[in-house]
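One protein chain is absent from this view; the other protein chains keep their places.
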Amino acid sequence: MKLWQEKNIKRNKIIDQFTVGKDREYDTILAKYDCEASIAHSKMLAKVNIISSNESQKINKVLNEIIIDIEEGKFIIEDDFEDMHSKIEFILIKKLGDLGKKIHTARSRNDQVLVSIQLFVKEELKLIKKEVSNLFNKLIKLSKKHKSSIIPGYTHMQLAMPSSFGLWFSAYAETLIDDIISINNALYIVDQNPLGSAAGYGTCFPIDRKSTTKSLNFSELKYNSLAAQMSRGKIEKQTLSALSSLASTLSKFCMDICLYMGQDFNFISFPENLTTGSSIMPHKKNPDIFELIRGKCNLIQGLPNQISLLTTNLPSGYHREMQLTKGPLIESIYELKSCLKIFSFSIEKIIINKKLLTIQNMIISLQLTH
Amino acid sequence: MKLWQEKNIKRNKIIDQFTVGKDREYDTILAKYDCEASIAHSKMLAKVNIISSNESQKINKVLNEIIIDIEEGKFIIEDDFEDMHSKIEFILIKKLGDLGKKIHTARSRNDQVLVSIQLFVKEELKLIKKEVSNLFNKLIKLSKKHKSSIIPGYTHMQLAMPSSFGLWFSAYAETLIDDIISINNALYIVDQNPLGSAAGYGTCFPIDRKSTTKSLNFSELKYNSLAAQMSRGKIEKQTLSALSSLASTLSKFCMDICLYMGQDFNFISFPENLTTGSSIMPHKKNPDIFELIRGKCNLIQGLPNQISLLTTNLPSGYHREMQLTKGPLIESIYELKSCLKIFSFSIEKIIINKKLLTIQNMIISLQLTH
Amino acid sequence: MKLWQEKNIKRNKIIDQFTVGKDREYDTILAKYDCEASIAHSKMLAKVNIISSNESQKINKVLNEIIIDIEEGKFIIEDDFEDMHSKIEFILIKKLGDLGKKIHTARSRNDQVLVSIQLFVKEELKLIKKEVSNLFNKLIKLSKKHKSSIIPGYTHMQLAMPSSFGLWFSAYAETLIDDIISINNALYIVDQNPLGSAAGYGTCFPIDRKSTTKSLNFSELKYNSLAAQMSRGKIEKQTLSALSSLASTLSKFCMDICLYMGQDFNFISFPENLTTGSSIMPHKKNPDIFELIRGKCNLIQGLPNQISLLTTNLPSGYHREMQLTKGPLIESIYELKSCLKIFSFSIEKIIINKKLLTIQNMIISLQLTH
Partner (left out) sequence: MKLWQEKNIKRNKIIDQFTVGKDREYDTILAKYDCEASIAHSKMLAKVNIISSNESQKINKVLNEIIIDIEEGKFIIEDDFEDMHSKIEFILIKKLGDLGKKIHTARSRNDQVLVSIQLFVKEELKLIKKEVSNLFNKLIKLSKKHKSSIIPGYTHMQLAMPSSFGLWFSAYAETLIDDIISINNALYIVDQNPLGSAAGYGTCFPIDRKSTTKSLNFSELKYNSLAAQMSRGKIEKQTLSALSSLASTLSKFCMDICLYMGQDFNFISFPENLTTGSSIMPHKKNPDIFELIRGKCNLIQGLPNQISLLTTNLPSGYHREMQLTKGPLIESIYELKSCLKIFSFSIEKIIINKKLLTIQNMIISLQLTH
């Protein structure tokens, strides 16, 4: 604890570091959406004559430059700034003087963070849907290709009925449709504009929330300012529930794959560059990729619960720890996207054990006529 | 362990009791839907000429009689039967002889249970939506009535801005809309007919699954038989996720209420028949009802995770423990319905502390001009 | 909602039912411990001269009679009583008149419930330890018996090394020791007397808490009355964490068993009275018992989280929903005990596939020299 006994400045740094946490890292990802929301906000402020049209254009020119910097990886939130908002504000003031401050009229960091997160989630969920659709198509192709390759169907992990690889691949394809439904649900909930709700109790300025709703391409306006604030946590939880549904599909698929790659089942294999081996056991083809997708997806399934633990029993109104939803939300979106990509890439390379058609069939028929 | 050393018959009873668990209790609730599915199945079997039209009518007559028994509380699953299926089969055979067995053609208990659960969930989610809609209307009414009753708005649990009871009530009303969206998502996923998927690998009989889809009023058919089987767990989890969303709204509302009823806030109170007191502390008005709704709703929020724990890392195909999803699913639906009813009934009786309008306002203005 | 529009009496019944919940059922189990705590309390009251020695003896005579009724299954909490405390109080007053009320001096229902739960948990955890010890011994016996029966050892679910049934059985035996350590931890935490903490803020009566600590055979006194109250939730969570540890051992064991019973592994089997079959598939030996133990144990693993969800973000002091910890606590103890018993009974009947010794060995050696 010597740390704390040092001079004031150092002490505050440690507290700052504690309160900021990983916000700078996450905000680098969210900053683009913060700028987009600010552009819409500034346009609206001009529309209702809180700032002039000329002022709005100047502000938005700078914001657009920041967006370009972000896209080119040049936007950095240094340790002097606690988050994206303070860094963007700093740039605006540096370039525009007092005008830079005007963008903060009639809004609060609370609705700014909310709208950034929602725009981010909207974009990411759409990307995930594309990846799912890509995987769906591959599975349908595989299903057609291996339509008549027989495998046993199991109940209670006991041989039960003859089944086929066609049925197996297309079962997972059809299951992905359910996951898309859940993603659409999250998209629906997230697609309500919170901008203008300020700190949760609105603003006295005569703002036009329908205007920002339209500019930001939200389908709906979250009317009640306190409801907008209360959607913090709920949005993250419903998004993570949808991701959890998709994750459970991938996890189960990987469990099947790991089992079927084992020497006892021996139904399938994968090329060597997709498995890891052991120098002293050349027969081993470890399915590390599928084990890791399984594990990562299982961890994602627990994240809605993490949001519940964070927000349960908090009364209405903003609380600082709500910033901690950013981590599970952003990290799981990135993790799940990478799982989807690696899985899609790998599943195409699956090798169906042809001997299965004869030997395994024989076993099944033997068993069934036993 | 003496228990086990006794004779065979006793031993099997204990094992039976262990494997059956609370199934008889839950099945008494699901039996109606099982009969409805059987009626649709029998009609279809007649349509595709697996049984005769006359046979189908006889079977369905008995099934309709059982439904009436169920509705009148006369349907009992005695200890001799392990579940609703065996009891219903017993009645059919007792009344129709060998014909009673024919209903089991081209299906399995696996798709029977699935379809019963889905029909049950569909009906219950619609009832819950009605209750939510009822609560929504009451909140809008309360919001209008108390539109100009001022309360402080909090951020960080610190006095932040003036707010109103109108904003507070309508915030929860608008939040309920998000919960309805999630319930609709669950309804969408649950509204796919699994009947005919048999044990997960279909049947060789030339059944007409579109016919049962139509009779049972499902919007969609779950085409792939293994996908139907894999939806076990997913359906329960998405249903419980939707309930969890609604539960989190009620829980937060109750937390606000419990805080505001305290002597330090003292914003609201409730009539004595809705609070509990203490003989030695007459000032105390304990909000037991709201504490219990809060707690019950918090427990419901953990149930999607329980389903994840149960099903994670299980390969595809039926596993016996899937029967254990019935408990969390059925009990949480009943629990949440009772929470909704009690909450709706109680919230109307809320008493707004009128002094707040003057004193609390004064405090706020003092604070703000501090 | 018509329900609620009826007359007052009916309405209150519904609210009563909601607030009482399953308390009567759980309290029938806890009542014995409540009486024991009351006996210790009454002796102490006599010791410090709050009541006379004669009064204490009269009260304790009735309490001992109630304990006998409880043990003989004759103690019933009728709908007129909301819990065990009110029923026991009723009996005491009926038999002793005003003297019956004196037992309530210097205590509250809060510390009464706490002490009952803690006494219950102490007794049950000791019973569970006995069952675990019993299972441990059986596993050691099986380990010795099958010491030289070879099975493959797996990593990544791939054949990795030769292993043996001896190693397998004794691995689970040794793992049970870790679970016992966790149970001992829970026992340690639970073994602190909360009686006398009253509602969480002590009492002005000059009570002698060390005396009840000794009578009730607690190792330690929970000194601070608010700390005693705050241990509600923590005690349940640590108990359930210990059970969760044991449950994870059983669950993994069952997963191994279910896999090894499958036709692809085919390492082990069980007698027919421990498996379920299918009339049309005589080869099938479904491991329902092990699947259900696996599932029940997986659900138990989620219960510490349920307690977290219930108690998280509640400020210090009693809250009514704390009564809702009784359900997960009591039910999981009973469930886990039955899992342990059934597992212990069944594992002895395991049949090791002798062919494995030759064929499987051959495969392994083939693989290793590949």
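Per-chain numbering from 1; labels A, B and C assigned in written order.
In this text, a residue touches a chain if its C-beta (ideal position, glycine included) is under 8 Å from a C-beta of that chain, and two chains touch if they have at least 3 such contacts.
Predicted model, so just to flag it, every value in this text is computed and none were measured.
*Asks:* Thinking of the complex as a whole, which visible chains are touched by the chain that is not shown?
*Replies:* Contacts of the unshown chain, counting the full complex: A, B, C.
*Asks:* Using the document's definition of touch, tell me which of C:Lys58, C:Arg107, C:His156 or C:Lys341 contacts the absent chain.
*Replies:* Of the candidates C:Lys58, C:Arg107, C:His156 or C:Lys341, C:His156 is in touch with the missing chain.
*Asks:* In the whole complex, not just what's shown, which of C:Trp168, C:Phe218, C:Phe270 or C:Phe345 touches the removed chain?
*Replies:* C:Trp168
*Asks:* Which residue numbers on subunit C touch the omitted chain?
*Replies:* Residues 110, 153-157, 160-163, 167-168, 170-175, 178, 181-182, 184-185, 188-189, 199-202, 222-227, 229-231, 233-234, 237-238, 241, 244-245, 248-249, 251-252, 255-256, 259, 294, 298, 301-302, 304-305, 308, 311-320 of subunit C touch the chain absent from view.
*Asks:* Using the document's contact rule, name the residues of subunit A that touch the chain not shown here.
*Replies:* Within subunit A, the residues touching the omitted chain are 1, 3-4, 8, 11-12, 14-15, 18-19, 21, 134, 273-274, 276, 286-289, 291-292, 294-296, 298-299, 301-302, 305-306, 309-310, 312, 319-324, 338, 341-342, 344-345.
*Asks:* Of the residues in subunit B, which ones touch the absent chain?
*Replies:* 152, 154-160, 258-259, 261-265, 278, 281-288, 291, 305, 308-309, 312-314, 363, 367-368, 370
Following the convention adopted for this analysis, only the chains that are shown with their structure count from here on.
*Asks:* Name the chain with the Cα centroid closest to the overall protein Cα centroid.
*Replies:* So the chain nearest the centre of the shown protein is B.
*Asks:* Centroid of subunit A to centroid of subunit C, CA atoms only: how many Å?
*Replies:* 39
*Asks:* Could you tell me the distance, in whole angstrom, between the mean C-alpha positions of subunit A and subunit B?
*Replies:* Computed from C-alpha means, the inter-chain centre distance equals 28 Å.
*Asks:* For subunit C, give me the residues that contact two or more of the other chains.
*Replies:* 286-288, 291, 305, 309, 312
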